[in-house]
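One protein chain is absent from this view; the other protein chains keep their places.
So, chain A:
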Amino acid sequence: MKLSSGMCPGLDENLLRSLRAADIRTVEDLVSSDIEDLAQKCSVSYKALFAIRRVLLAQNTAFPVSGADLYEELLSSTAILSTGNPSLDKLLDSGLYTGEITELTGGPGSGKSQVCFGVAVHIAYQLKQSVIYIDTTGGLTANRLLQMLQTETNNTDEQMEALQRIHTFRLFDVGALLDCLYGLGGGGLHKVCVGGGSVKALIVDSVSAVIAPLLGGKQNEGMSLMIQVAAALKTMAKDFSVAVLVTNHVTRSSSGEVQPGLGVSWSHVPRTRILLERVESGASGRRSATLIKSSRQACLIKEDFDLQWWSRAEGERGGETSGKRKLDETDT
């Protein structure tokens, strides 16, 4: 980070010039150098330089937090959002956790977008919270969402209310995605919370569509942009207590098995990963979901579920619990 005048009291143009002459241009240079030495070279008082160093350090460093305080904070701010589908919830250990990134991966036609629609509708209508939906494939239509809502309720007012809680962004390249995420992080989230309910979920469908074209070859740009997207998503999740759901494509590994796309460097980003596949036999809406990465459950548990779950007719809904399912404590 470059040093500039006015960054902190005492750092004026004269001092900046003498520092530059001594080859100190950035905050890191100043903090790493020997203050006594530097004070002599720039003929400034040791105390003044030391005070400046201390202020710059305090402004730019990350502060340590006690584990106990962090735990308390997480206990009170973490919520688990049900996806609306009990089989998926079972795999996810009750649902999507705020503060974490969950990934849905699968081949074309495996139902990733449908699951995202269903989750968005469930959170907006049943849990009455706002959802941000970032669509990078052009697959999201308001009609589809309305269709799903119409099976939940016949009341058009309620339908409109729920639709208003789903805020969509349509973008097609990584620059726009980063701008959108930074904008949301820098205060945009509050503007979006009109109509009640804070934003509790952020869905990006799909993240690989904007990043995969950048990878490969010798350029480092692609990898660096991918890591920036990952960092932006994680910051959103942690700082605003939001559950992030992303979708990813699949590729085949050298031994022929199916694995999630975007490579090794992305594999650390989501906390939980689910692989969706079509079920060979059975009705067209059947899919199987396998848990391939989880920090809470044994891996490789599989659940079959029906994509039509979120569009069931009114009569089929038996004893489904509705209303907010917000858990304050996350006892597993």
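Basically, contacts are C-beta pairs under 8 Å (C-beta built on N, C-alpha and C of every residue); 3 or more make two chains touch, one makes a residue touch a chain; residues count from 1.
Methods note: contacts and distances are computed from a predicted model.
Trainee: Name the absent chain by its UniProt protein name; which of "EF-hand domain-containing protein", "X-ray repair cross complementing 2", "Septin" or "FAD-dependent oxidoreductase domain-containing protein 1" is it?
Mentor: According to UniProt, the chain not displayed is called "X-ray repair cross complementing 2".
Trainee: Looking at A:22, A:146 or A:223, which makes contact with the chain not pictured?
Mentor: Going through A:22, A:146 or A:223 one by one, A:223 is the residue touching the chain not shown.
Trainee: Given that one chain is not shown, which residue among A:90, A:278 or A:293 touches it?
Mentor: Considering all chains, including the one not shown, the answer is A:293.
Trainee: In the complete complex, which positions of chain A touch the hidden chain?
Mentor: So the residues of chain A touching the unseen chain are 1, 26-28, 31-32, 46-47, 50-51, 57, 60-68, 70-71, 74, 78, 220-221, 223-224, 226-228, 230-231, 234-235, 237-238, 253, 263-265, 267-269, 271, 293, 295-296, 298-300, 330, 332.
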